[in-house]
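All protein chains but one are shown in place.
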Amino acid sequence: MVDIHAPHGSEARPGMGEPGTTREHHDHHELGFIQKYIFSVDHKVIGIQFMITGLIFFALGGLFAMAIRYQLAWPWEKMPVIGSVLFPNTGQAITPEFYTMLFTMHGTIMIFFVIIPLLTGAFGNYLIPLMIGAPDMAFPKLNMFGYWTMIPAIFCVFMAFIQPGGGPAAGWTAYPPLSTVTSAAPGSLSAQTWWLMALTWVGVSSMMGAVNYVTTIVKMRAPGMTMFRMPLTIWALFIAALLQLFALPVLTAASAMQICDRMLGTGFFTPTNLVVNQFNPETAGAAAGGQPLLWQHLFWFYSHPAVYIMVVPAMGLASDILSVHARKPVFGYKPMVYSMASIAGLGFIVWGHHMFASGMNPALGMTFMVATIMIALPSAIKVFNWLGTLWGSRIHLTSPMLFALGFVAMFIIGGLSGIWMAATPVDIYIHDTYIVVAHFHYVVFGGSVFAIFAAIYHWFPKMFGRMMNETLGKLHFVGTFIFTNGVFYMMHQLGMAGLMRRTADPYDYETYAHLQPLNEFITISAFLLFAWQIFFVWNFFHSMFWGKRVGRNPWRAASIEWDTPSPPGHGNFDAPLRVYRGPYEYASPEVEEDFVAQSRDLTGKSE
Amino acid sequence: MTDAIPAYDAAVDAPKHHHPVYDYDSGPPVDRGKFAIWVFLGTEIMFFTGLIGTYIVLRAGSPSWPNPAARLAVDITAFNTFVLICSSATVVAGLFAIQNDDRRKFNLWWGLSILFGAFFVGVQVYEYWHLFAHDMTPNQDLFWSTFYVMTGFHGAHVIIGVIWLAAVYVAALRGKYSSKDFVGLELAGLYWHFVDLVWVLLFTLVYLM
Partner (left out) sequence: MMRLLTTIMLLALLVFGLWSWVDYDYWLLGPSPAHYTWWWPEEFSTIGQDIDSLFYLIAVMVAVMFVITMGGLVLFTWKYSAKRQDKAVFSHGSHKLELLWTAVPAGLLLIIAFSQMSTFAEIQFASATQDEEGNDLPVHCEIWASQFDWRFRYPGKDGRFGTNDDFESPYELVLPLQENEEGDAKKLVFLLRSRDVLHSFFVPHLRFKRDAVPGMTQRIWLGIDDKQMEEVLATREEKSFDIICAELCGWGHYKMSGRVRVLPQDQYEAWVDEMTAQQFGNS
């Protein structure tokens, strides 16, 4: 990899493991615009780059969701306005091929280009050095490359759209042989290869980030910042980075093999004597004898940990925000850390719960079931500790706090529905129905996205030195909360009625015919949800330039990122720094004020 | 106490210029770069675990599996394996030399490592070329599929390793490293040892079993 050397060369290192010494930083030349904002090595700029990129993709993924919803409410009907742009040749309506492409790209973009980049890319980059008191990441150049490898990834997904036959259409799970045999679907022509390459690039980007985060957190904490004085956000990002490091390479290997199956004619996932649409890969010169289920194992070996990559950082962000705005220490800090660690650990041995109906060995299924159900235990510990944090607190219902509370509520609902799915006999019915769709949208939208919104409102003043408008923020929350439940709660009902996912038009089935009104309700809620985000978009861009100017610590928070100017300059901290205590000393009886900053020395030596 | 958001106060809140930069070192007493390379090697292990796991599953699930000896030139590759192991040894010797500031010996050993590595790649290219000439391509059957993907990805790692060894070699020839600073060499060396170790495993699995 690139730039393994420490940022300041290896001259005159302070003694290993010792608290830091200070050097004066004199080379204060001004950087040009390009170096400052485009090819920046500053973790803060890179974080914001990830954030903007993620949000733009969020809007795109959201648009796809709207198209999905349109089709499900009014199948094959002319789409007003955009229909004539998108589908001039099919009577302005969605085709079944296009529908498969829609949800494939919706899932892919939301997970790999929105949630993961926003959580680990944006907040990981922005917050880690600031919250542990480091001037930057351990390897700033590597960090920059981490962002810039998103560009080929973005290029590849866009290429995937414009391939002959349309975009990839094998679902975000890309199960072979549908995804490997070109005759199986129009989307399995070259589009699938571009999709796989996009995934690989995103993976490389995440890897670079994860190596950097882990090294930075282990090696660059400010004096006095012991591991157990780190904010939970940092623990969460640390654990998520470890998850990435050990799970992602397996997906990379698997995608490499799928690419080989498609381009070199290897036979990893192609069973013997397979004939799809009168086309036999073997007579066409490809190898066979492989196992389709093998892909599922490899894919979920990564993608199950990936769902915890999407929720563990959200848990960390929410914990911090709850504590700050409830003016109370996080309840059970260490149990919170251990439970996140065990969620991550258990997360590696439960991947088979996505395959209960796949024909996998049932004894294995049993093992996966027990492990999966036990994951609810650390999650329970987290939920109860959040409640413990709120108990006896002084809640300020600011926009970040509202979204953090929303996060807890949504995570409870989404998590609890996971229990039914984990139960193998019940999952036989539930698998691939809308209950699954309801479950994971509660945890990824209600969970991760709510935490992301909370975090944006919370750290926006640090990032831009200006507050976001509180009234608009609250308005944003109320609508988002109501419509989110309108969309996703009702999906449980669809699932109970047996409606399976990935169906372009279910109403020809007797079992599903009566579900259209419900789907219309969901779709209208979804449109409102989408439209409602205008409050956020306006607030975000408007406040960036015209928001109320604030100082270093508008929320009167205790963790050390609030010691820096808003926004922090190059090198972050402008005064000597030492950490004396944990990050959550709110309501401490030791002092007059409502909080004791981590960096405040109460021994009276310096003040 | 007041809960209101404190107003902006330029005297307190404005960034102070010419601020000091801190260069901390917390955590275990290893070099940052070395720590990172170990983490990175962890990911590499998972990558090869994915490939090797696939190989084992596919092989165990196949009704029959060809005898590798009948398809591959085991003796040539055994020799090649030996060369690669030697290259690991010469890397260690090179590092030992630079720690004693013995540049002449370092140049010799490190140069040899690069040569050995390049030799290994050469033999592998020759092997592939030979196999291709006899129509033994990845799309023939599962044996070849797994063979090419595993040895191919390993070969790519060897090539990167050789380039890396060569890059630090050039820097070393320009006098960058000495007994006081040889971390850069160690990093390349660690990566190289890893690549060798994986090969020993692959050779055993693919050629011998």
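Think of it as A and B in the order they're written, each chain with its own count starting at 1.
Here is the rule we use: a contact is a pair of C-beta atoms (placed from the backbone, for glycine too) under 8 Å apart; a residue touches a chain by one contact, two chains touch by 3 or more.
Because the structure is a prediction, the values reported are computed rather than measured.
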For the chain that does not appear here, which of the shown chains does it touch in the whole complex?
A
Which of A:A284, A:M366, A:A575 or A:L602 sits in contact with the chain that's absent?
A:M366
Out of A:F87, A:F348 or A:F384, only one touches the absent chain, namely A:F384
Please identify which residue in A:L397, A:A531 or A:L602 touches the non-displayed chain.
A:L397
Return the single residue from A:F145, A:W201, A:F299 or A:Y333 that touches the missing chain.
A:Y333
In the whole complex, not just what's shown, which of A:K78, A:K141 or A:K474 touches the removed chain?
A:K474
Kindly note down the residues of subunit A that lie in touch with the hidden chain.
95-97, 99-100, 169-171, 175, 177-178, 181, 184-186, 271-277, 291-293, 326-335, 357-359, 362-363, 365-366, 369-370, 373-374, 376-377, 380-381, 383-385, 387-388, 390-397, 402, 405, 408-409, 412-413, 416, 419-420, 423-426, 428-429, 431-433, 474, 478, 481-482, 485, 489, 492-494, 496-498, 500, 502-506, 508-511, 514-515, 518, 584, 586-589, 594
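Methods note: only the chains that are shown with their structure count from here on.
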Residues of subunit A touching subunit B in the complex:
1, 4-6, 8, 10, 13-26, 28, 133-135, 138-139, 207, 210-212, 214-215, 218-223, 225, 245-250, 252-254, 256-257, 260, 264-268, 285-291, 294, 298, 301, 396, 467, 549-556, 565-566, 568-569, 571, 573-577, 592-594
Per the touch rule above, subunit B residues touching subunit A in the complex are 1, 3, 5-9, 12-33, 35-37, 39-40, 42-44, 46-51, 53-54, 57-58, 61-62, 137-142, 144-146, 148-149, 153, 181, 183-184, 187
